[in-house]
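All protein chains of the complex are present and in place, except for one that has been dropped.
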Amino acid sequence: MTPRVDMRVRIGALELRNPVMTASGTFGSGAEYADFFELSRLGALVTKGVSFEPWRGNDSPRMAETPSGMLNSIGLQNPGVEAFCAKDLVWLADADVPVIVNVVGHSVDQYVAVAERLDSEPVVSAVEVNISCPNVDAGGIAFGTSCNAAADAVRAVRAVTTKTLIVKLSPNVTNVTEIARAVEAEGADALSLINTLLGMKIDTSSLRPTLARGTGGLSGPAIRPVGVRMVWEVARSVQVPVIGMGGIMVAEDAVEYLAAGATAVAVGTATFVDPMSAVSVIDGLQQFCAVRGIDRVADLTGAAWPERTS
Amino acid sequence: MTPRVDMRVRIGALELRNPVMTASGTFGSGAEYADFFELSRLGALVTKGVSFEPWRGNDSPRMAETPSGMLNSIGLQNPGVEAFCAKDLVWLADADVPVIVNVVGHSVDQYVAVAERLDSEPVVSAVEVNISCPNVDAGGIAFGTSCNAAADAVRAVRAVTTKTLIVKLSPNVTNVTEIARAVEAEGADALSLINTLLGMKIDTSSLRPTLARGTGGLSGPAIRPVGVRMVWEVARSVQVPVIGMGGIMVAEDAVEYLAAGATAVAVGTATFVDPMSAVSVIDGLQQFCAVRGIDRVADLTGAAWPERTS
Amino acid sequence: MCSAHRPALESVTVISNQRLAEHVGRVVFEAPRTAAAIRPGQFVHLRIARGAAFILRRPFSVFRAGAGKLEILYQVVGAGTLALAEAKPGDGMDLIGPLGHGWEFPGGMAHALVVAGGLGIGPMGMLVEKLARLGVASTLAQGARSADQLLARDIFEDTCRHVEVATDDGSAGHTGLVTDLMDDLVAADAPDIVYVCGPEPMQRIAATKAAQAGIPCQVSLERLMACGVGVCLSCVVETTSGLQRACVDGPVFDASEVAWAGAGEAAVRR
Partner (left out) sequence: MCSAHRPALESVTVISNQRLAEHVGRVVFEAPRTAAAIRPGQFVHLRIARGAAFILRRPFSVFRAGAGKLEILYQVVGAGTLALAEAKPGDGMDLIGPLGHGWEFPGGMAHALVVAGGLGIGPMGMLVEKLARLGVASTLAQGARSADQLLARDIFEDTCRHVEVATDDGSAGHTGLVTDLMDDLVAADAPDIVYVCGPEPMQRIAATKAAQAGIPCQVSLERLMACGVGVCLSCVVETTSGLQRACVDGPVFDASEVAWAGAGEAAVRR
């Protein structure tokens, strides 16, 4: 029998039963994967991005495979917050799992409108403001690549939400810690990173971009070293907890993120490869701690930092 | 017999017999790989980074493997420009291949000193100013992530070199086209990109960063989508030729870069995997053109651009 | 759907893997759960290799299923199908299945026309077997590049009332498109339904012909699929009722509901 490991972690006001979430856009609102495991196993379920009005998303093809990764240019297709509340949240009300809703917008007003609408929904434990989607023309990454724009969006959302406020950062920036500090200053309770790296693939038979939109967001194990580096940088520069993601396939990958400074992690592309990935990461993390005599998974956070080394 | 394809391309004042170079730091100065193929097969040979004084590089470990890629934190270990001229350039004088010397410095003065020293060396066809190495504390990427600093360095080097001047850009920036235009304005004859993405790996058994330096530069097929995207963006924003690199393993990968707008390409990490990689890319490119009835490889440049689509 | 028909992860073992023609193979898996649950026109999402540089699963129609086994016909087009072609009996893989919305079997059919181009034959084995069980006479119009690429002819000769073929190079049957055969077959058999799978331009032609003849038509569409279970929205198809997901709302769609322009060939390369 493995010794008991305290797997709980705290993100803002939220206490999670373990540090493993789903990454937004890779888990729908959970119904599809409920066939595969009990959603209550998860630390938290992060929904796909939800906008105020319905969004159509981008033209097809929207996906391309790349070495140890994939590009997507879904473009945040979603039915809008009303339909989301009416359908997805109603379904989620019966799932015993903290729900974090990923919020998207083309303008500050749109982010605010979604956050405001969600504030009255008891099923929602936290909102994750996505200022980092590379696949929409207006909004998304435009907010996530400038300190001022990021601060404006977060300030406005902070004013209308009482929920735990997570801000999702873009890796497509020169200095991610600057943006991290700017949104922390506006009241973000936690930061999540990384969203996808902006990438492109060209179909050499047609000599055209493979994705209809041209560029897309790169995810999967290929980007893990970038994600771990950015979590390391950000976690050392802010006081709020960091949720690390990007290429987590197995528990050891999650350990990398935690040791780099993350308090929790999210599993994205891996779920497409194996629907059980998030659960395997949870079990593997527990095992990892048990074998090494680590009592609390929270003790892994920042374990690789130089100040913890000696 | 395959029909003849005109493989020549032009980079500044340089005419290359084909568009395939070696990527700096992955080919030494060529002597080691001369065992494997005639260096005269190459479009150009790009040397490792050369500084004014000898540089020791970083502590070990300096390398880590990652999914479809590798991290390095060599830190530009090199014997300094005098030793380089005395040994490497003397050896290269007998190799029938255009030589491009990668130039590094901790300060503008150091870049200038190396470029000045090389200007009198007839063996040197071009200098590639590396303002994008992520593995040194001062200089390197610090120049490549700010428009002003990049412009200053390039202006100063331009003033002292009559050689074709290539500037190597960093992908670790919010807006690579801004930097590209800034250095073009200062007289760069060509731009090369991408240098490595800043990344990190953590050894889960020791819970320490795998690399002694902590962070390193990510290269290999994992980063190809990022490289292709940046070449697409830059080539469409500048007039000078672009040399594309990042994860080119086979000829089709080179076609992606050319179609995205590159005039030439460089093969880096692939050479470690297969010393014949650059040659295979050359042969494969020729074959690719021949099969499709493309007379000149230069016609592939920008073939995927929307304005060329209809 | 009862839970036995819900998608699940199943570890499967290669029982046999043979080359059928150039770049084409047939693999048979021991896969009892999925073999029992799958319906005609559904597919499986196969994890071909672990530790490979390509990470995603690959979707494949199930050609035939029974006695705990799944049979898949595949064409080698890239890294995944190349790895599949190299699989040996005894090798383990895993799949998610059964997936998707398969062929519909409206009541009262007497005759069905089945049109398959190339690997579009993939979902047709279970289809014609089911039609036979329902007592519906089926005619297969099968097209391929050349005679050797006309896969599994014996099975169709046995199960269908009638088989006609077309090849691009004229090495068997009609020289030209498989859809060229449709006018005569529609005239001769007066089918109650047309089932189509193959390259998208061919499906579009078939759908148009069926519509012109006033015959209901179902098409099985291919889309790039990351998740295969409906969450990622990689695989959307433009329909008269908006964007639908090929992996759960399809791959089989009523041809009259597909908005062919705009969706179309761009979605997959071939």
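The chains carry the letters A, B and C, assigned in the order they are written, with residues numbered from 1 in each.
Going forward, a residue touches a chain if its C-beta (ideal position, glycine included) is under 8 Å from a C-beta of that chain, and two chains touch if they have at least 3 such contacts.
Worth saying up front: this structure is predicted, and the values here are computed from it rather than measured.
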Contacting the left-out chain in the complete assembly, out of B:S51, B:S68 or B:S132: B:S68
Full-complex contact with the absent chain, from C:A8, C:A36 or C:A83: C:A83
Positions on chain B contacted by the hidden chain, ascending: 25-28, 32-33, 35-36, 48, 56-57, 59-65, 67-70, 72, 74, 77, 203, 205-206, 212, 220-221, 269, 271-276
Touch list for chain C against the chain that is not drawn: 49, 51-55, 79, 83
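The rule is simple: only the chains that are shown with their structure count from here on.
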Most central chain, judged by mean C-alpha position against the global CA mean: A
Centroid distance [mean C-alpha coordinates] between chain C and chain A, Å: 36
Approximate Å spacing (C-alpha centroids) for the pair chain B, chain C: 46
Cα-centroid distance, chain A relative to chain B, in whole angstrom: 34
Contacts with two or more other chains, residues of chain A listed in rising order: 67-69, 220-221
Where chain C touches two or more other chains, by residue: 53
